[in-house]
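See structure below.
A single protein chain has been omitted; all remaining protein chains appear in their positions.
We just call them A and B in the order they show up, numbering each chain from 1.
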Amino acid sequence: MSIRDNAWQMSEALHNKEISAVELANDHFDQISKVDKDVHAFLYLDKEGALAQAKEVDKKRAAGEKLSPLAGVPLALKDVMTQRDIPTTCGSKILENWRPPYDSTVVTKLKDAGVVILGKTNMDEFAMGSSTENSAFGPTHNPWDLSRIPGGSGGGSAASLAAFEAPLAIGTDTGGSIRQPAAVTGTVGVKPTYGGVSRYGLVAFSSSLDQAGPCARTVLDTALLHQVIAGYDPKDSTSINQAVPDVVAAAKKLDVKGMKIGIVKQLSGDGYQKGVSNKFNDAIAELVKLGAEIVEVSCPNFEYALAAYYLIAPSECSSNLARFDSIRFGLRVGDDGIKSAEEVMNLTRQAGFGREVKRRIILGTYALSSGYYDAYYGSAQKVRTLIKQDFDNAFTKCDVLVSPTAPTTAFKIGEKSEDPLAMYLNDIATIPVNMAGIGGMSLPCGLAEEDNLPVGFQIMAPAMKDDRMYLVGGALEAALLSKWGKPILDFAPILAGSK
Amino acid sequence: MAAISRDEVANLARLARISMSDAELDHLAGEMDVILGAVARVQEVASADVAPTSHPLAVNNVTREDVVTTSLTPAQALSGAPASAEQRFKVPQILGEE
Partner (left out) sequence: MSLDFDQAIAKYEPTLGLEVHVELNTKSKMFCGCATEFGAEPNTQTCPVCLGLPGSLPVVNKRAIESTILIGLALNCSIAPFSRFARKNYFYPDMPKNFQTSQYDEPICVNGYLDVDVETDSGNQTFRVEIERVHMEEDTGKSLHVGGSTGRIHGAEYSLLDYNRAGIPLVEIVTKIVPNTGKYAPEVARAYVASLRDILRGLKVSDVKMEQGSLRCDVNLSLSPTGSGKLGTRSETKNVNSLRSVERAVTGEIIRQSNRLETGERIVQETRHFLEESGQTRPGRSKEKAEDYRYFPEPDLVPVVPDAKWIEELRKQLPEKPADRRKRLQLAWSVPDKEMAAMVNAELLDTVEATVLLGSDPTKARSWWLGEVSRIANDRAVSPTELISVKDVAQIIELISSGELTDKLARQVVEGVIAGEGSPSEVITKRGLKVVSDDSQLMSAIESAIAAAPETAERVRGGNIPAAGALIGAVMKSTGGQADAAKVRELLLKHLGQ
């Protein structure tokens, strides 16, 4: 048993009592203590809580109780999810030291399944960013090359997987925050259909786009985690009241013969790094070998997706982040007994929010203000309709759509931090999925020849057909594994001090 | 001509309750101008015959029954408050409507 094993292997080892949950948790804390000073994937470690949960699972297993498949398997939780009495910062100064008095539904489900939550992972402040450089607590480093970004906003979760600090992680994806970090760290990340996983306790960035999802090192591991966290939640009015598709069975099926796979014309070409395009094409060739039928589809309005996203997400965030006002929770600045509540609120928000968050709040405030609403927010909503129509049309011609997940491999820390528009382009291929509320997966499809860094392959499926992503992803992953002879992360440099 | 003036940005900051230094305002006004120039593209295809989509889900009438559930204790409710007194959240003087 090694920390480099996959979650499903750990699950079997636990089941067969080859290792205890306590030992497994300790092994991971050990790895974290060795590598996280360099990676900085975690913002908070809950050793006490994790070991208590592990002990409980071991006790139940010893007593012969029937346990969930992931009982005792460790997990890293993105710091945007509330966990009762555990600091939840969203990577922001404004929430430093806030300990929520309640569990998010995802955390409740994880706890009920016996999953061992190791701690909270780093992220771009309030999930706004594509590099984790916008964290108020310093950036996370990509385990493939510590001078590079791990993607964002969920860079901490993805890096923790690539650094073998955890076999499972929770991410959230508003415009690509699960899939793009997965792509640049050589891991797997899934954004389920909007409404598939409860948003209760997910600190909102953009409510109509946010979606939590599973992250892991293999497609099957993400499926197992998907099964645990998905499902209807009466606390979330936008949760879908339908059975969760059998994603685990789909991930195990490894058969795509006769499936129609659509390549989105607009998500390729100019702006995509050469190595990214090459690896994507290689993966397509594998799918053809597996018997899939490849079609090209056109989604002309995807061209406007990025612009619409950068109106809708900031608009919603300007409202969602209004509650950070120094009254009921979080930071308070400037309360000297003389200043008014309003002044203290203004100073707190000045000091508590980082540059990108302020930029988006101001942009959203503008887009919603009277006189500009129709031209900006209103127009963006219309683009959203057009994008949905493009997907609907495309899915009449194929079962799933595919594209590279991100236009480039991991870039250098600091390379794009002064150019917001260049940074926003990282999400160009992932955003349409959020706009339409459908599912998207990223899995590794090789290393770009220019820089030997991982490339992500995106699979998009119609709403509530999440099993199709797992079906295609599982089959492609198996084909690539036999081609490479070993998992992609085995090509990554071994981190100093690592096991 | 700039799409947005520095004064407009200052007004937005006031609406959003964020203090900003002159330097911050200058910097942000420039950035906003560039970003707005880029996102204004949405207007190219947003014709009158396209219906807006504000939400990806096509679900209606999600409600809960009128049943009382357990509240937080006052201690839990106040646990994150920067200041409290008399079982209430304490804030500096409010300069608003009465």
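Please note the rule applied: a residue touches a chain if its C-beta (ideal position, glycine included) is under 8 Å from a C-beta of that chain, and two chains touch if they have at least 3 such contacts.
Keep in mind that what you see is a predicted model, and the values were worked out from it rather than measured.
**Q** For the chain omitted from this view, which of the shown chains does it touch?
**A** Result: the unshown chain touches A, B.
**Q** For the full complex, which residue in A:Asp325, A:Glu343, A:Asp390 or A:Asp467 touches the chain that was left out?
**A** Of all options in A:Asp325, A:Glu343, A:Asp390 or A:Asp467, contact with the hidden chain holds for A:Asp325.
**Q** Out of B:Asp22, B:Asp49 or B:Asp66, which residue would touch the omitted chain in the full complex?
**A** For the chain that is not drawn, the touching residue is B:Asp66.
**Q** Need a quick check: the contact residues on chain A for the chain that isn't drawn.
**A** Residues of chain A in touch with the missing chain: 81-82, 88, 90, 95, 98, 100-102, 104, 199-204, 206-208, 234-238, 315-316, 318-319, 322-325, 327-329, 337, 341-342, 345, 365, 368-370, 373, 377.
**Q** Where does chain B touch the missing chain, residue by residue?
**A** Listed in rising order, the touching residues are 11, 14-15, 17, 54-55, 57, 59-74, 77-78, 80, 85-98.
Just so it is clear, only the chains that are shown with their structure count from here on.
**Q** Just give me the whole-number Å value for how far the CA centre of chain A lies from that of chain B.
**A** It comes to 24 Å between the two C-alpha centres.
**Q** Mind pulling up the chain B residues that touch chain A in the complex?
**A** These residues of chain B touch chain A: 4, 8-9, 12-13, 15-20, 24, 28, 31-32, 34-36, 38-47, 50-57, 59, 62, 64, 72, 76-77, 79-83, 89, 91-96.
**Q** Under the stated contact criterion, what part of chain A meets chain B in this complex?
**A** 98-102, 194-195, 208, 234, 237-238, 240, 301, 304, 307-308, 310-311, 318, 322, 325-332, 335, 337, 339-347, 349-350, 353, 358-359, 361-363, 365-366, 369, 375-376, 378-386, 388, 420-421, 435-438, 463
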